[in-house]
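Removed: one protein chain of the complex. Kept in place: all other protein chains.
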Amino acid sequence: MTISSEAVERVFQQLKEQTPLIHHLTNTVTINDCANVTLAMGGSPVMATQLLEVEEMAMMAEGLVINFGTINDAMFAAMIKAGQTANQKGIPVVFDPVGVGATTYRTNKAKELIRTIKVSIIRGNASEISALIGKNTKTRGVDAGAIEMAPEVLAQEAAEVLNCLIVISGKEDVITDGRQLVVIDNGDYLLTKVTGTGCMTASLVATAAAVSENWFDGAVIGMATMSLAGEIAAKRLHAGEGLGSFRVKLMDTISTMNAATWLDGVRQK
Amino acid sequence: MTISSEAVERVFQQLKEQTPLIHHLTNTVTINDCANVTLAMGGSPVMATQLLEVEEMAMMAEGLVINFGTINDAMFAAMIKAGQTANQKGIPVVFDPVGVGATTYRTNKAKELIRTIKVSIIRGNASEISALIGKNTKTRGVDAGAIEMAPEVLAQEAAEVLNCLIVISGKEDVITDGRQLVVIDNGDYLLTKVTGTGCMTASLVATAAAVSENWFDGAVIGMATMSLAGEIAAKRLHAGEGLGSFRVKLMDTISTMNAATWLDGVRQK
Partner (left out) sequence: MTISSEAVERVFQQLKEQTPLIHHLTNTVTINDCANVTLAMGGSPVMATQLLEVEEMAMMAEGLVINFGTINDAMFAAMIKAGQTANQKGIPVVFDPVGVGATTYRTNKAKELIRTIKVSIIRGNASEISALIGKNTKTRGVDAGAIEMAPEVLAQEAAEVLNCLIVISGKEDVITDGRQLVVIDNGDYLLTKVTGTGCMTASLVATAAAVSENWFDGAVIGMATMSLAGEIAAKRLHAGEGLGSFRVKLMDTISTMNAATWLDGVRQK
């Protein structure tokens, strides 16, 4: 299926009017990129992680991102507290299970998180999502490992089992709530050669969802914004340019994207 | 009032000769930007935060930056220790109260810091400075909330109450010690759309103050360098470029700035 052009136009319009505050509890590797991409999309990022203040900060926010990139016990406790506050307030909680499946610690903590708070949207690669629902898989570091199922099937099963929206980033991206399913056929190989494009996608999803009438639209808009921007940025590279310039042009493209560019470039199916 | 062209020329000259060591205890979001901007201005950044070593490191430094972006208890203890050492050595201590006013924890810790060590210069937005002196305000995440007072009035009151130099970044920037007051009429809207421009300003202020005859000159020079660089970088953007290119050109402009460019571009009043 596809989301409507009206939904897309509404979200981009709302982003101009609202500047939603997006509270992040995220990793130290890509935290700067996540803050910048949130600003580029029209949100306002805040990154407080101290247990004593996350409740107050989450209560002020319109969206929450929980990212496991450099998870540890202190951060986990703050994530739970912020997540419970977000649930109470009813704002979208986007979970990025970075590296889940690679170590027992990560997998167990992710399962504990999902049991303890209500996650609205999970965004990961296929092996991370697979590990979350106990499929036999192996995440290699933070890269997607080989999986047996088609991403569409995996996403639908995960949405049912975990009772939330699932966003799988990959060659094609899949967004589903278990009934509705959108596949995005955009992207570029270079998106896998810059750290944090997955983490940034979670920030885009949270920012768009924060102003959407329904979170499904937000998830599609955020996910496709990254894949389309990667595609456009790759095309804009000149001879001799490489990953440094790609990264700059990726941020340029996200920060100048509007509903018209999005609708013109995104291939939904 | 305005600072003299001789003062500006002296500071840029000293930066070439001295490479002042600027010790930072800062947040994990913009720590890389702060290190790079310190280098771009002619300083040498060091970011040690372990309680057992901050005393030795601060004793070696020519300036200290304390930034509350991702403040927690362990970091706070190290800030106090480094601050006491800096006070003992007599080097400028620049405090950036990021997000103060947004949570009780932050506001209380900021007040405790100011009571415990002697801060030389506080750089923040209007709502952060307002919260520091107990005015009724609300910081929304890390953005400036609405305040009732004109920035000049707020800055002067804060300088008197807190007995230090106050730098307020905003549409116009205000620098005051409670008696002398400089307003900088430079800047660009895009500076609010990149994370860390405030934090980086604190680094520039510390770097300039470290080599200044008086810290007031350093505060004006550091603050205006960021606002002028933002203005120049925005003008250098080509069609299709956005926040990625702006950030690169901002750093280009800071790293190539000299006394002549500064005196030519900065509008003091």
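Letters A and B name the chains as they come in the text, with residue numbers starting at 1 for each one.
Everything that follows uses one rule, which is that a residue touches a chain if its C-beta (ideal position, glycine included) is under 8 Å from a C-beta of that chain, and two chains touch if they have at least 3 such contacts.
Just so we're clear, the structure is a prediction, and the values are computed from it rather than from any experiment.
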Touch criterion as defined above, residue of B:172, B:185 or B:252 at the omitted chain = B:252
Among the options B:56, B:73, B:112 or B:148, which residue touches the chain absent from this view?
-> B:56
Touch list for chain A against the chain that is not drawn = 27-30, 32-33, 69-73, 99, 102-106, 140-143, 193-196, 240-245, 247-248
In the full complex, chain B touches the hidden chain through residues 19, 21, 23, 28, 31-32, 35-36, 39-40, 44-50, 52-53, 56-57, 60-61, 236, 247-256
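Everything below uses one rule, namely that only the chains that are shown with their structure count from here on.
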Inter-centroid spacing, chain B versus chain A (mean Cα positions, whole Å) = 32
